[in-house]
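A single protein chain has been omitted from the complex, and every remaining protein chain is retained in its original position.
Then we have chain A:
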């Protein structure tokens, strides 16, 4: 049984994953089409596996924003594998490509869905960080709604005191999800807001506190220091917290996403990524690079504007979404 068959079988096992993978297929339609059709086209054009073939494959991967370093590593491994198995026909190489890509997604651990680190008892604190316009507040709104529907008592902290309208934006989401929002006035100290929110969450015996923060470009030292301070306040007030630091990444972002992941990790110890806006034509290949170079897992993906369109990241479904056409061809 070939590798792709295995992947396909893993999906057909139960109806629930079927539904999940449908959502991925739908949300990632544009992504998938362009990506797999490019690989198919490439394979059709080249009969022999040679340098030119690899060069063009390199380009296809780079177009998906996979990142130059990761692509180089991948190509090297592919070359070795092709040599080892003595593959001459490009059709056979297709399987190896998918295999290697999946390998990077999964990393060393076989865990496919990265669950949120929610505490059994007591308060779980989630800190949400990222650059401007990545979709932090929207993601928090969607996440709050989901946790609420799972029966959790959720409180939101309006830690973006800088951007005009940010507090109001979170309040609207709070209303929609039916959860409380703790806020100060615009321009106040974000660390103080978070401090109060923790007190309030404890008093209300909340299960989860999600802390919004202002968007900041990762090269602004002062703003990154401010974020560290926010994190210190959380650490001090709730032992073991924050239980998750989620970095929100826009899927349309190119190579700079690596720099974002790296710098935000340095100051706040990012534990997972929320990849937003994956329902466009962007391929989100940078996830590969981030996993490959920094070993930070993706925990959620945004596949649309609706409340339920923030999905748990399922590496299987993601890869299936990327390669669905190729699977069905066979």
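To be clear about the criterion, a residue touches a chain if its C-beta (ideal position, glycine included) is under 8 Å from a C-beta of that chain, and two chains touch if they have at least 3 such contacts; residues count from 1.
Following the convention adopted for this analysis, contacts and distances are computed from a predicted model.
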Protein that the absent chain corresponds to, by UniProt name, given "Signal recognition particle protein", "Anti-sigma factor antagonist", "Branched-chain amino acid ABC transporter permease" or "Glycine--tRNA ligase beta subunit": "Signal recognition particle protein"
Residue touching the undisplayed chain, where the options are A:163, A:229 or A:312: A:163
Which of A:114, A:207, A:250 or A:314 contacts the chain that the document leaves out: A:250
From A:124, A:218 or A:271, residue that would touch the chain that is not displayed: A:218
Absent chain, residues of chain A that touch it: 30, 59, 62-65, 67-69, 131-135, 138, 141, 162-166, 168-169, 171-173, 186, 217-222, 250, 252-259, 262, 277, 279-283, 286, 293
